[in-house]
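For reference, the structure is listed below as structure tokens.
Yeah, one chain of the complex is gone here, protein chain that is, but the others are all in their spots.
Should a chain be cited, it is by its letter among A, B and C, assigned in written order, with residues numbered from 1 in that chain.
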Amino acid sequence: MTVVRSELKSLTREKAKWMYEKMCEIRRFEDKVHDIFSKGVLPGFVHLYAGEEAVAVGICAHLNGKDYITSTHRGHGHCIAKGCDLDGMMAEIYGKATGLCKGKGGSMHIADVEKGMLGANGIVGGGFPLAVGAALTAKIKKSGAVAVCFFGDGANNHGTFHEGINLAAIWNLPVIFVAENNGFAEATPFTYASSCTNISDRAAAYNIPGVAVDGKDAIAVFEAAEHAIERARNGRGPTLIECKTFRNYGHFEGDAQTYKSSQEKEKHLNDLDAISRFKEHILSMRLLSERELNDIEEKVEAAVENAVEFAEKSPYPDEKELLTDVYVTYQ
Amino acid sequence: MTVVRSELKSLTREKAKWMYEKMCEIRRFEDKVHDIFSKGVLPGFVHLYAGEEAVAVGICAHLNGKDYITSTHRGHGHCIAKGCDLDGMMAEIYGKATGLCKGKGGSMHIADVEKGMLGANGIVGGGFPLAVGAALTAKIKKSGAVAVCFFGDGANNHGTFHEGINLAAIWNLPVIFVAENNGFAEATPFTYASSCTNISDRAAAYNIPGVAVDGKDAIAVFEAAEHAIERARNGRGPTLIECKTFRNYGHFEGDAQTYKSSQEKEKHLNDLDAISRFKEHILSMRLLSERELNDIEEKVEAAVENAVEFAEKSPYPDEKELLTDVYVTYQ
Amino acid sequence: MTRKLSFSQAVNEAMKLAMQRDENVILMGEDVAGGAAVDHLQDDEAWGGVMGVTKGLVQQFGRERVIDTPIAEAGYIGASVTAAATGLRPIAELMFNDFIGSCLDEVMNQAAKLRYMFGGKAKVPLTIRTMHGAGFRAAAQHSQSLYALFTHIPGLKVVVPSTPADAKGLLLSAVFDDDPVIFFEDKTLYNVKGEVEDGFYSIPIGKADVKRKGTDLTIVAIGKQVHTALKAAEMLTKKGIEAEVIDPRSLSPLDEETILTSVAKTNRLIVIDEATPRCSAATDISALVADKGFDNLDAPIKMITGPHCPVPFSPVLEDLYLPTPEKVLQAVAEIIGDETIVAV
Partner (left out) sequence: MTRKLSFSQAVNEAMKLAMQRDENVILMGEDVAGGAAVDHLQDDEAWGGVMGVTKGLVQQFGRERVIDTPIAEAGYIGASVTAAATGLRPIAELMFNDFIGSCLDEVMNQAAKLRYMFGGKAKVPLTIRTMHGAGFRAAAQHSQSLYALFTHIPGLKVVVPSTPADAKGLLLSAVFDDDPVIFFEDKTLYNVKGEVEDGFYSIPIGKADVKRKGTDLTIVAIGKQVHTALKAAEMLTKKGIEAEVIDPRSLSPLDEETILTSVAKTNRLIVIDEATPRCSAATDISALVADKGFDNLDAPIKMITGPHCPVPFSPVLEDLYLPTPEKVLQAVAEIIGDETIVAV
């Protein structure tokens, strides 16, 4: 179990509440999508974030509405942690007109630019340069915003990792690169595909701080993020945070996961579960009561049910939508 | 001056002779191209290698005919060190039919695949994956060959640096990555564009050895290469060698080099000159005599004059060559 | 002897035969084996590609020849170029053709140009297999059909098969071709079955196949759209219109002669290409005929293509995106001047 870090003043009651709620939302949302998908209702590819909640939530707990994030193909968790609307997300996954992207993007492209969520991304490694660009705007416009780039262990071998981090480093930009090392890229182990021992070790190649944390410990992530984001906001440049984590489901829905051992799966679904650990933690810190947590759980449950209902009742996009939004003025 | 490394047994009389000859060939060849270019005779872009001779020669001194190299836009030196024919090279730069590539490639694409010279490359960073591919063949075919990837400080920020080195590392391939850090990419300083202090520091990100050497000291390069190449041949994987060097001319012909200070230029053209230093060195080691070195210089002088004459007298390619060599069978 | 195989099985069989025939043939790509270096994993449980197309190959040929790669397309596709130039005959898988964005340089500036730039002193016997096509609800970054980009680039050969039998024979040609070939596989065709000859056979690259004979109209269709064309042709028969359906099978080289000969007979041309319309294979074939076949043309050349927009996610929109037999009939109605055709 996680050691109580009493010095963590920034983990206020409100923060803890928010974090618990968001973690539950992600878990519930993903479990639900998993169920619906297995019934054959949902179109396309879906990559679920369940199991990795502590990362998105521990990081985004420090962000405000002006801050930016870039995400991945496994983007639902980042969206929720950045405050995207559950109804709009679920509708998007259904391909409905009421979706956050009017149904045109789908699971792999959910975005809410107004909220600083610059999009899930179907291209592995696509987010690095995009995070740099948002941070460049922040720096030039002196907005005080930071940009967080979430990426997987697989993405850490793509050329954009190198180009993006180097750019952020030489321009001293407020970017936090957050590796979600869940051990696998599809069916390929991190240990096979990456020559580094830890992704965070690669930070040295750019003269920026690199830290590795237990990514299933929301408080550890929260703490690491706090330092990094403060640093970035104070104009001291980028940080690379590696969060060691695990995805509860397969790479995408339908993956038998033969490449994972059953002990590993077992352990992560039970003892190491991020939400139970966070719960225990805040209970033992007496930040929130059992009762309060239950209330949150119920609220979340209802919100997700609601989102599904909303999505199912929503209409599909109008035919004319095929040709809108290609250009600001379609030609 | 360089300290005499008496333990360097592999630097035999023959080797030293070869090295001195190749360094002189490169210098003479490039100075000549510079002269001809300034008369407006030569077409296109030309990037001269003069000043960096110790790198190509110190490395290639350990290669045999089966080994591979990949090169850059600044490729003449690599070609010469890998044994390409001076006549064919010069004719290529002139765009003549007798050129190594029948005049179709030009300075930026000189190649001699038979000799393991896999091409100069107009694309910065283009060489990393190409070196990996050649090494993969060597490994699969168990040919015992190694592949050397020459690249500039500018290329070290390109995504292919990261992808190429990571691949070589995880597959444990016989590749030697040789950074020619001449301090500038065009007019942009290494210190601005790269977040690392030394390029060799980046080796740690791939769990491979990284060494930095004085790239204007042929013997230092020779020594570092010896270890790395032996290692690669013995199946122990890639090494990154950074050679700190300096180009005597501008980025390309016509560059006023306002970004370099005059002291820097002065120092490099005189005290730090790689050829004079190597000469002094082998004289002081009594490996070769003044007389022998003079003979080499004369021979080289004649060979380069000859190459120019050969190129000038050679015919341009036949019109039909426009459409040959696109495919093995042109369709 | 022939058996019914799915498109995916046919592609798999071609790779198996190629690897059996020549030990220089290797296969590399993301998860083409799957589970590299996972101790407890039995090779028969390994993924064999994200769609299972390479399933079983690692079992038969081992991880020395069926090589999983990191997500580093520039790196491993680039490596495959020189692996080819130095003596191997690699099949490199680019999982989705959309990922060419990560490795265009290696394909366009290296693979395609090495031979020419080196004055003919190199050859690059490389096959890049890649998935394309809309209709899978895979959205804008996983649904493109980008063969036009590759066809534009001299030095590459571009193959887009429409049936299992063609896929097998063309892939075997591609692997043993001494030039770089980009081999497109429509992800929505993988489960489509067809008769496939067993054993080793190859179909020459650059030879179109007349998938249906006809006299009144030529339809040239690319990849999966060959099936749209055949459906439209069936519908047109009821109206007494006999469409000839040509499957070019390779876009580069393009079998101009078969197309021009057909148009000389039918005097009308429709091209079906699900890719986006501008600077596309559709315009390419159309322009060919507007020049060399002009004197035989009795009607405007119609192109049925995807619209000038990214592929939308929502099923209702994606269905509108793709060509359909109905859209073909609409075009036929226009060039035949008989509106009743649309109602077929």
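As a convention for this text, a contact is a pair of C-beta atoms (placed from the backbone, for glycine too) under 8 Å apart; a residue touches a chain by one contact, two chains touch by 3 or more.
Quantities reported herein were computed from a predicted structural model and do not represent experimental measurements.
Visitor: Which one, C:Ser202, C:Thr218 or C:Ser286, makes contact with the chain that was left out?
Guide: C:Ser286
Visitor: Just name the one of A:Gly159, A:Pro189 or A:Gly237 that touches the chain not displayed here.
Guide: The missing chain is touched by A:Gly159.
Visitor: In the whole complex, not just what's shown, which of A:Leu167, A:Ala185, A:Leu293 or A:Ala311 touches the removed chain?
Guide: Selected residue, touching the omitted chain: A:Leu167.
Visitor: Sort through A:Thr137, A:Thr197, A:Asn234 or A:Ser284 and give me the one touching the missing partner chain.
Guide: A:Thr137
Visitor: Determine which one of C:Ala37, C:Met51 or C:Leu104 touches the chain that has been left out.
Guide: If we include the chain that is not displayed, C:Leu104 is the one touching it.
Visitor: For chain B, which positions touch the chain that isn't shown here?
Guide: Spelled out for chain B, the touching residues are 43-45, 95-97, 99, 101-106, 108-109, 121-125, 154-155, 157-159, 185-189, 191-194, 256, 258-259, 261, 316-317, 319, 321-323, 326.
Visitor: Against the chain that's been left off, what residues of chain A make contact? List them.
Guide: 68, 70, 99-105, 109, 111-114, 118-119, 121-123, 126, 128-134, 136-138, 140-141, 159-160, 162-164, 166-167, 170-171, 324-328, 331
Visitor: Under the stated touch rule, tell me which residues of chain C contact the chain that is not displayed.
Guide: Against the missing chain, chain C presents residues 74, 98-102, 104-109, 112-113, 116-117, 139-141, 146, 148-149, 151-155, 251-252, 254, 275-276, 278-284, 286-292, 294-295, 297, 299-303, 307-310, 312-313.
Here is the rule we use: only the chains that are shown with their structure count from here on.
Visitor: Averaging only over C-alpha atoms, locate the centres of chain A and chain C and give their separation in whole Å.
Guide: Distance between chain centres, rounded to whole Å: 36 Å.
Visitor: Counting only residues that touch at least two other chains, what does the list for chain C look like?
Guide: Answer for chain C, listing residues that touch two or more other chains: 69-70, 72, 74-75.
Visitor: Please output the residue numbers of chain B that touch at least 2 other chains, ranges allowed.
Guide: In chain B, the residues touching two or more other chains are 159-160, 162-163, 166, 170.
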